[in-house]
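Apart from one protein chain that is not included, each protein chain of the complex appears where it belongs.
A, B and C label the chains in the order they appear, each numbered from 1.
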Amino acid sequence: MLDSYSINLPRKFIGRNCTLMALAIDNISSVAEELKEKTPKEILRYALTEFPDLYISFSGAEDVVLIDLATKVNKGPVNVFTLDTGRLHPETYQFIDQVRKHYGLQLKIMTPESDELQSFVAEKGLFSFYEDGHKECCTVRKTNPLRKALNGLDCWVTGQRRDQSPSTRSEVAVVEQDKVFGTDAQPLVKFNPLANWSSQQVWEYIRMFDVPFNKLHEKGFISIGCEPCTKAVLPGQHEREGRWWWEEATIKECGLHAGNIK
Amino acid sequence: MLDSYSINLPRKFIGRNCTLMALAIDNISSVAEELKEKTPKEILRYALTEFPDLYISFSGAEDVVLIDLATKVNKGPVNVFTLDTGRLHPETYQFIDQVRKHYGLQLKIMTPESDELQSFVAEKGLFSFYEDGHKECCTVRKTNPLRKALNGLDCWVTGQRRDQSPSTRSEVAVVEQDKVFGTDAQPLVKFNPLANWSSQQVWEYIRMFDVPFNKLHEKGFISIGCEPCTKAVLPGQHEREGRWWWEEATIKECGLHAGNIK
Amino acid sequence: MLDSYSINLPRKFIGRNCTLMALAIDNISSVAEELKEKTPKEILRYALTEFPDLYISFSGAEDVVLIDLATKVNKGPVNVFTLDTGRLHPETYQFIDQVRKHYGLQLKIMTPESDELQSFVAEKGLFSFYEDGHKECCTVRKTNPLRKALNGLDCWVTGQRRDQSPSTRSEVAVVEQDKVFGTDAQPLVKFNPLANWSSQQVWEYIRMFDVPFNKLHEKGFISIGCEPCTKAVLPGQHEREGRWWWEEATIKECGLHAGNIK
Partner (left out) sequence: MLDSYSINLPRKFIGRNCTLMALAIDNISSVAEELKEKTPKEILRYALTEFPDLYISFSGAEDVVLIDLATKVNKGPVNVFTLDTGRLHPETYQFIDQVRKHYGLQLKIMTPESDELQSFVAEKGLFSFYEDGHKECCTVRKTNPLRKALNGLDCWVTGQRRDQSPSTRSEVAVVEQDKVFGTDAQPLVKFNPLANWSSQQVWEYIRMFDVPFNKLHEKGFISIGCEPCTKAVLPGQHEREGRWWWEEATIKECGLHAGNIK
């Protein structure tokens, strides 16, 4: 029974009382246990009920299903932010705006801090990631803006799935405490409602419900990130092979979900 | 034991003595039974031993693995034909020529008969297939040239796989009598060495052995035919959805393997 | 006065009486002199009046203006043929069919003779032109089919312009005797109504009258021929630099207008 958790994680206190919130956090593993067989929609319903102010993080790819599901649960617009790194594909910018209009979103678009970005590119140019790895660039263009987006939030929702990355995402829980962006003083809950879904299930949903999708998916792209760091994959290739392909296969995370890397 | 079939299908008579050939044909179902668990390479070895003059039909797509395998079995070039419909993708023409050079093939390139093609397009234009189906165009551009290519042959090899089309290819045998292009008087054997392989296995082979591939496969294309009748598919979509998508899903064959349609 | 020529080139005899035709041919240079300052439309009107059975040769590029002008002069469809070499761009096939439908044409689409083409590509593959020049391929795929298209005709119309090629087209007349495809016994008249127009004028006409155009023109292509032998040009580059760029600049003709090469 999900109801039992509403005792531990009382809606009315959420985001207002850190002591109670901290207590609630202690229950996360049992909530995760309870939700782990639930559908994405049920997980989102739970999340939206307990954390009505939550934000969905939208990457401009197939995680649009989160927005579609949450809009149905909410019977109205939901809070969404996206990270505009300044290096997305033209198709991704078009898609993000299409989604904004289609779902009537007040979309929060986070951009890199100017001074930090200018220092970085003045020193290293626009393609340093091909030489010394994507971490530094992701920090400036994704992780730091994400930190700003999450500042003051109790809860965010991501489109992470276990099947996205055998090495780093195989243990993604449907809900977890985010220890990368939250702190003990300011705990942060992270829901991954698609954790159990396969790519196949996500795409069946998209086609069945005519959910808008990024045109890059019609050009051989599966996983989509920044333009210089994403490529189409061959038939049968794992989607993660289209990301940061010049780097070690085992640690492909951009810092948003750094907690996945043990 | 494969050897036992060499009694029934004696190499030295093949292609010379129709009576014996006809007898051999009677054994095809038991050969098929014997070969049905064999690897593509073993099936090709059997085919090349029994029918050294066989031709591999190459479509310009991932069936390049047949050429790669047969070249290894033969320790040298093999007979290959391809059907240039006059409407292939630029990438496919480039790939066909790349394969010709890479494997040192004497490649037979069949083209549509000029008078027949001119009558057809004078009457119906260049895109009639979108209006009344692909059959007529395939007949002029693929099936009739194929018939010419097969004329006088005892045996051909195709890249058909069961997983390519749940409706029309689910029972493709590794070897069968081709009753569409062969006759009782001039029997024709057709090998499908990849029948049991999945798309996944084909692509693992291509990547593992650095087999050249059509650049369209880097743009979201899986199954590849003529340019106007082929499109990239979405993630998780069946490859056959990228072919003749405006037509009934259940009967997507171009006439080359019409025998598949019951 | 153009009327005076109708005495020399009497409509009613055209195509029926070779002696008279031969006489008429003798007048071509004076007709050319008379027409040389006329507009493309006036030249087409003259041509269509004197040779009502003429054919316009359409390349699938900006020579569509000929069809547009002739349709206006004729107040109805005109005779048009095009050469489908089997290696045109997908965009060109789409454009040819769009033009066919837009102007209600009975379009004659000439294709290469199958045996000749098969022998050629069996011996040399699909890209021999990059190695030993485009002449042989053009002969099989363009010139010989053109010869068949012109067989029995008195008159054809082309989109040649003087500004297309400083070296080979600088003296193109608005009308001339075609000594390449015609003979003394079967004389052939060739009109080039756009001879005096610049590329700029052609494109002003296209935009002003909303004439349909090949989508390749939106991708940097100016002159358009076969896909492997055509490329986009840089800003300010002469359009002919996008054709057979690996060959000597001075002799870029495909054989259709071989008479231009002295």
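We adopt the following convention: a contact is a pair of C-beta atoms (placed from the backbone, for glycine too) under 8 Å apart; a residue touches a chain by one contact, two chains touch by 3 or more.
Model, not experiment: these values are computed from the prediction.
The shown chains contacted by the absent chain are A, C, with contact judged over the whole complex. Across the entire complex, the residue among A:43, A:78, A:96 or A:188 in touch with the chain not shown is A:96. Here the missing chain is touched by one residue of A:31, A:44, A:64 or A:117, and it is A:117.
Residues of chain C in touch with the missing chain: 62, 199-200, 202-204, 206-207, 213, 217-222, 232, 234-237, 239. The missing chain lies against chain A, touching residues 84, 86-87, 89-90, 93-94, 96-97, 100-101, 106-114, 117-118, 121-122, 125-127, 145, 227-228.
Here is the rule we go by: only the chains that are shown with their structure count from here on.
Centre-to-centre separation of chain A and chain C, using mean CA positions: 58 Å. Chain B and chain C, compared by their mean Cα positions, are separated by 39 Å.
Averaging C-alpha coordinates per chain places the centre of chain A 44 Å away from that of chain B. Residue positions of chain C in touch with at least two other chains are not found.
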